[in-house]
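Only one protein chain is missing; all other protein chains are in place.
In this document, chain identifiers A, B and C correspond to the written order of the chains, with residue numbering beginning at 1 in each.
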Amino acid sequence: MDVTRFRAWVAETARLVAANADRLTRLDAAIGDGDHGINLNRGFQAAAAMLEETAPATPGAVLAGVGRALISKTGGASGPLYGTGFRAAAKTLGEDPDVTGVQLGAALAAAVAGIRQLGAAGPGDKTMVDALEPAVHAYQVALDAGADLAGAARAAAEAAVRGLADTVPMQARKGRASYLGPRTVGHEDPGAASAALILQALATVSAGEAG
Amino acid sequence: MDVTRFRAWVAETARLVAANADRLTRLDAAIGDGDHGINLNRGFQAAAAMLEETAPATPGAVLAGVGRALISKTGGASGPLYGTGFRAAAKTLGEDPDVTGVQLGAALAAAVAGIRQLGAAGPGDKTMVDALEPAVHAYQVALDAGADLAGAARAAAEAAVRGLADTVPMQARKGRASYLGPRTVGHEDPGAASAALILQALATVSAGEAG
Amino acid sequence: MKKLINAPDEVVADALLGMAAAHPSLSVNVADRYITRAGGPTPGKVSLVSGGGSGHEPLHGGYVGYGMLDAACPGEVFTSPVPDQILAATKAVDGGAGVLHIVKNYTGDVLNFQMAAELAGDDGVRVEPVLVNDDVAVEDSTWTAGRRGTGATVLVEKIVGAAAERGIDLAGAVALGREVNDRSRSFGVALTPCTVPAAGKPGFELADDEIELGVGIHGEPGRARGRLVPAKEVAGTALAAIHADAPLSGDVLVMVNGLGGTPLIELYVVFAAVAEWLSGHNVTIARSLVGNYITSLEMAGCSVTVCRLTPQLADLWDAPVETPALRWGR
Partner (left out) sequence: MKKLINAPDEVVADALLGMAAAHPSLSVNVADRYITRAGGPTPGKVSLVSGGGSGHEPLHGGYVGYGMLDAACPGEVFTSPVPDQILAATKAVDGGAGVLHIVKNYTGDVLNFQMAAELAGDDGVRVEPVLVNDDVAVEDSTWTAGRRGTGATVLVEKIVGAAAERGIDLAGAVALGREVNDRSRSFGVALTPCTVPAAGKPGFELADDEIELGVGIHGEPGRARGRLVPAKEVAGTALAAIHADAPLSGDVLVMVNGLGGTPLIELYVVFAAVAEWLSGHNVTIARSLVGNYITSLEMAGCSVTVCRLTPQLADLWDAPVETPALRWGR
């Protein structure tokens, strides 16, 4: 997957986040403070604009720039978390002009590790981690089963959507939602929902990749 | 009309004001500040309670006490105005144990004069004066035409109700309502409405007076 | 009606108990309904007494203290106080130099203060009134009740209060109060109505896209109903009305006052618009106040008050003041 596709991934993510901003904000209003869609839309619009201006040369540079933009513009908890995730992924890619399915798997794993380390959330805490963790796992399983990058990305996107659904019965233990305790049960986690969108965008742009 | 009937007049007024408090307050909310019913009810309840305690011996003492109670407890514009009216009426009655129709006419005239002097409102300003002035006039006309106290009181009450109706097309020039200017047109004046109640009560208790 | 109260007819008494518990600097007479400085009257100083309906907090009780009022008389919510309490407060704070009654121009306030002043005179206390009538939304006319007293009341209490501490006499206090009032104008806008506890329902209804222009501080509707417009237009409307009535120039004191239910962040947005308008008209903001200083219960909206300063008025404004709601210099 080359730099053009990586930029397409960011652009598609920005498009999906904008289209779903109200939904994300509604989810956050139910168990948080009602700004997740607004925050993330601000962040990814800034990231997409940055790519237009600076046109980074490598996939790693794209992800590093997105990480910085998200940290500088998003605010809230999701900004530093997603920003750290993208930067961690970027580090694993180095200068490579083209990224293999195996490399992408390692990058996604590094992203989740970075997010978990910064936010100290684990599976079952009702956060973005509950969508990201199963997605990364499904990606690996698919690759090991012989899928290509596109196939593995599709598996990851599907797993993220299942992971999102799995957050509904959970009681939040991290982030703002934890303040509502039992009242969070029965709601989707907004960050898990946005994580599913990011992986959905990856599946879309990578469709038809040779890998 | 003896002291018992004067006390009955105050008691009946207190009853009517209480029963119409919400209506008076609604009228005041439309063109004033929505407290006339509350104010006047507080004032007349205090006046009635005072009569129970002190049991004044003469009609004049009853009206003087009512005037003081209204001034001390009502607040707003209507308290000093009605209070001054009752005190002015009291002065004309002196110590007399029994009040004739003629004396009552003079007392009512003195009340309106006192209210006009204090508030500087004239006919057409959309105030209590627009109910009181025609009432006092009708009372005199009826007496001159040979009516007794009760008949004159009935005529006064009817004139007050007409005077209240006449305030609807007026634009307020005095009191809080004047701040709304043209927007006051089309509403009854709350003070004119309460004035009509006071005279209604007089007609009720005086019915069957020999006078 | 949704309020943090115990019972509609206990609101004023309960609030006075709260003020007594919160402010040792005040002496609160809950039974007789008046508030004075804990220290008692200052001999030889002209004493300032104000009052009016409750529901305008911090006005007036929050302005009792050094450099401002000597006493405040809270009536029932939006109902002027009665002569008894005004008389009691007036006698309690007379320091021998006479008492200034600062009265907002509402028929009820005027009549009740007038009766109290007469009674105080009978008891040998010299009392002079100053009428505040700064609201340009109301046409001024001798044939009507005239203009309402609104935001300028805070300025009159502060500036005359400072002069009183410096030893101005009663006649001088009256003249100074009139000067501050004459140099000040206000205009108010409401986004929502408010509910008098004893009434239980809002004073009027507004659609989601409607505002009331030219409102006072008693939950009454304004002179006209308008569309909800950006803060810049609201500020422009208020300042144009003020400017048309008394042209603005030179140094001014600006108060952007919240009516009770509007958050401070919005008042700052309005203040920015006011500042832009004024600088565009070569008027200099020399002093300013932003916050809830004279309110209308939980009404959402704001009022803009502008006072054309003189060096003397600015100096008196800067003088030390120590009250629960306005404090600086000590």
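One rule holds in what follows: contacts are C-beta pairs under 8 Å (C-beta built on N, C-alpha and C of every residue); 3 or more make two chains touch, one makes a residue touch a chain.
Note that this is a predicted model, so its numbers are computed, not measured.
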item	value
Visible contact partners (per top-of-document touch definition) of the missing chain	A, C
Omitted-chain contact residue, chosen from C:57, C:157 or C:220	C:57
From C:267, C:306 or C:319, residue that would touch the chain that is not displayed	C:267
Footprint left on chain C by the chain that the document does not show	2-7, 11, 14-19, 21-23, 54-55, 57-58, 62, 77, 191-192, 208, 211, 228, 230-232, 234, 256, 260-275, 285, 288, 290, 292, 295, 297-298, 300-302, 322, 324, 327-330
Where the unshown chain meets chain A, residue by residue	25, 29, 32-35, 38-39, 42, 71-81, 118-119, 173-176, 178-181, 183
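Quick note on the criterion: only the chains that are shown with their structure count from here on.
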item	value
Arrangement of touching chains [line / ring / star / complete / other]	other
Most distant chain from chain A, judged by the mean position of its C-alpha atoms	B
Euclidean distance of C-alpha centroids - chain A vs chain B, Å	76
Geometric centre distance via CA averages, chain C-chain A, whole Å	55
Residues of chain B engaged with two or more neighbouring chains	none
Interface hub residues of chain C, defined as touching at least two other chains	none
